[in-house]
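Every protein chain but one is kept in place in this view of the complex.
For chain A:
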Amino acid sequence: METATERQDAKRAKTEHQAAEGAEPMAVDDAVQQKDAAPPEQQQQTGPSMRFLMTQYYKKLFPVQQMFKWLCYGNDSSHAAADGSFSSRRELCFTLEGDIFVRYQSYKSWTDLATDLARKVPSKIDIGPVYTHDPRQRAKYAKDFKPVQRELVIDIDMTDYDELRTCGSGGHICSRCWPFIAVAIQVLDTALREDFGFQHILWVYSGRRGVHCWVADEGARLLADDVRASVVGYLSVIRGVEGGMAKLGMGMVKHPALERAERLLRSAWRQHLLPEQCLLDEPQHYNALLQYIPDEELRSSLAAKWAKGGQGIVPGGNRRASAAAAAAGDSVSLSVRRWDELEKAVKEQASRLPSGKAAKALEKSLDDIIFAYSYPRLDVEVTKKMNHLLKAPFCVHPKTGKVCVPIDPEAAWDFDPDDVPTVQQLVQEINEQQQDAGASPQQQQQAAGAEGWRGTSLEPYIAAFASSFLSPLAASSKAALNERAQAAAAEQRTQRADVSW
């Protein structure tokens, strides 16, 4: 009976949710996925059922304690200023089998959450805001029920690069298109830290074709929606794509933040993007790029020259060759050579122009290309609203089985989406541990129950999450609580003084 109502509620909630958020990214995700059903999925169907794997995952692998600790920000402690209701005001949303959304779930303790996860086995968990009241009782508070805080989140989706990347599209992601993501992480992480002064920033691979960023500083969590929108505005340069060309919101002179971005983009451009994406190898790709050059003559002369040079090369064949050459470092890849030609031609042409203004505009087109191709493309709607749901870290992506794992922004270039552990692999690792007669009793115990992730390929990710995100965060949460306690004590003293008067 209860389940039936819950499900109905869930269905209604889903409609509400989608109406409220516009195109819910993951829902779109699913629709796309169904169309171009990728072979890996079918492979998954042949092994143990997803349901079985997910049950094992939640029982033994999902770092529920660490996740809960994060989302409490010290309010789960016995600290005098801790807010005991904090965790039960945070919305979690489960997606159950059959795409049923169960919104407005909340938990008092990590054990409650662990129990419910084992029972419901959601295929996906989304994290929502902290509300004024327990979201389970939202009906009771009606108008007074509203979101009060939520991490600042950023979503980058590889599909936004579809018209640029030469290795695939849609749900595809590989080490060759990763440079787009890696440079985006670099640019945004620097801006969030240096310009906005945020410190507690978590980057995660979404498990399929994108990355998410969670900014957990208290200041970031409390940002009003209009300020979130302004952060998006500050971080965005590409204002849309028209006729295959990105419209750029930047003038002849760049804001210091964009100058800094340009330095990062330029080095990534020659080192990674050009050689790995082979952006200038084939006519369809270099013609698209040449569109940004305002000088018709220059465009056609380069295209003609490259067309000649490219003849006789098997399409696709040269791509591998040039990437390999770049990797070996012994020769310069075709795309990089062509870029240097382009840059030289543009500069020469600019120096011939009589007007300084026209010359500058021509030279700027090189910057435009680099920004259009490599400046981060954000899914802006996700960031703008406090109450937008976003998939939780350490979830398993329902389509790929990959775990949503943290990325070290300093080492973003070394991250390979294909190396990310999948639920299938992890469950197998646990089974092997258990079967391994030589395993110590301690290891066996771990594999059987809580913290079963120790010793699996998930461990380094959880360890990194704890050491570089959770512990600094815990320290500053504690400092904030101390401050609050002191303020409260001072308040009390003044009140007492008033009374004694």
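Convention: contacts are C-beta pairs under 8 Å (C-beta built on N, C-alpha and C of every residue); 3 or more make two chains touch, one makes a residue touch a chain; residues count from 1.
Here is the rule we go by: contacts and distances are computed from a predicted model.
Visitor: Can you pick, from "Succinate dehydrogenase subunit C", "Nitrogen permease regulator 3", "Small ribosomal subunit protein mS26" or "DNA primase large subunit C-terminal domain-containing protein", the UniProt name of the chain not shown?
Guide: For the chain missing from the view, the UniProt record says "DNA primase large subunit C-terminal domain-containing protein".
Visitor: Of the listed residues A:116, A:195 or A:343, which contacts the missing chain in the full complex?
Guide: Of the listed residues, the one touching the omitted chain is A:195.
Visitor: Taking the full complex into account, find the residue in A:229, A:332, A:345 or A:464 that is in contact with the omitted chain.
Guide: A:229
Visitor: Which is it among A:219, A:309 or A:460 that touches the chain not included here?
Guide: A:219
Visitor: Contacts of chain A with the missing chain: which residues?
Guide: Those residues of chain A that touch the unshown chain are 194-198, 219, 223-224, 226-227, 229-234, 250-251, 253-259.
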